[in-house]
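Quick one: the structure is below, questions incoming.
With one protein chain held back, the other chains of the complex are shown just where they sit.
Now for chain A:
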Amino acid sequence: MTRDPDHLLPSDRPVTLMDHRGVAVEGAAHAMPAPEALLTAFAALVTGRRINDQAYALVRQGRLAVYPSSHGQEACQVAAAQVLADGDWLFPTYRDTVAAVARGVDPVEVLVLLKGDWHSGYDPSEHHVAPQATPLATQLLHAVGVAHAARLRGEPTVVMAMCGDGATSEGDFHEALNFAAVFRAPVVFFVQNNEYAISVPLARQSVAPSLAHKGIGYGVPGERVDGNDTAALLAVLGTAVDRARAGEGPQLVEAHTYRMQAHTNADDATRYRQDDEVAAWVERDPVTRLEAYLCEHDLLDDERLAAFAADAEEVAAAMRVGLSEDVTPDPADLFAHVYAVPTPQLVEQAALVADEVAREGGH
């Protein structure tokens, strides 16, 4: 059986609803999201930007070990969370702190990983946010599993599975698309194409017409969207989520965006890209773009702007407080969560450490 492949192909150009000055595009492929949705997203954008910048500052102060910033990618972060319903699941990567926060997780809990206290600081079941994944693309298969289980259990859950452009080269990415397609699992694969995998530019990653085209080989419809256009992201991801929930199977969405900062603070981006390349993306900034649109349509005034900024500042202040606390994690935890019942050997080893700590305490 062959199926008509046309409906699997992404549009020629990324879906855009407003240009970089915030002017609505004529004849766009999707309707403009409702003003309330745009305002909700804008508030989250402002907060997301503030979180990124605050986290970066906290690295410099030695409060965080490292931070992979989503500065410039906040529209993707916010939209990925906003299009989900309460029972849905989000599968974020190390770069998706802001998406997890937009879904309701406390930023201080998200950053526990990078502060170095524990591997994951939040309860994944509380907000249906999986632990942030570092081994690239591995989480995508977990996302398919969650979605498939939901279907078997008769739950209306949709799963948003996030990854980067580089991760689409890993085998797990391809296995996940194929599994999702074969099982018609309600998953939206959301690729933030920020042009780089650490130092490696997209051109070395793939010569496919676009990353969204990677869906066609698996029978997964692909779509491309301007990753700095919050409205377009809400529309495209929202449609994909609706379709998945309606039983139409998975979709692959590629957002075209840009990693404005180095891979992490530990990286030196000047070794592999030019400043003017970065500068060209400044004017495509997702926050100022949506702000311009909202102001132009009288949905935003100085007073509201100030209120959003104040809210964001409050989040940043809470981060500074929460991440300045020097909690000394308890070494007993190292042994407590390896198995449901610690092995006899672990019990012994935990006792050794407890004894060491007691002796040192006695000095």
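Rule of thumb we're sticking to: contacts are C-beta pairs under 8 Å (C-beta built on N, C-alpha and C of every residue); 3 or more make two chains touch, one makes a residue touch a chain; residues count from 1.
The rule we apply is simple: contacts and distances are computed from a predicted model.
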item	value
Among "Branched-chain amino acid transport system ATP-binding protein", "Alpha-ketoacid dehydrogenase subunit beta", "Tyrosinase" or "ABC transporter permease", the UniProt name of the subunit that does not appear here	"Alpha-ketoacid dehydrogenase subunit beta"
From A:T134, A:Q274 or A:S324, residue that would touch the chain that is not displayed	A:T134
Candidate in contact with the missing chain, chosen from A:A24, A:M260, A:V278 or A:L346	A:L346
Residue among A:S199, A:N265 or A:T288 that touches the chain left out of view	A:S199
Touch criterion as defined above, residue of A:D19, A:E170 or A:E313 at the omitted chain	A:E170
Chain not shown, touching residues in chain A	65-66, 113-119, 134-136, 166-167, 169-172, 197-200, 204-206, 267, 271-272, 328-329, 331, 333-335, 338, 343, 345-346, 349, 353
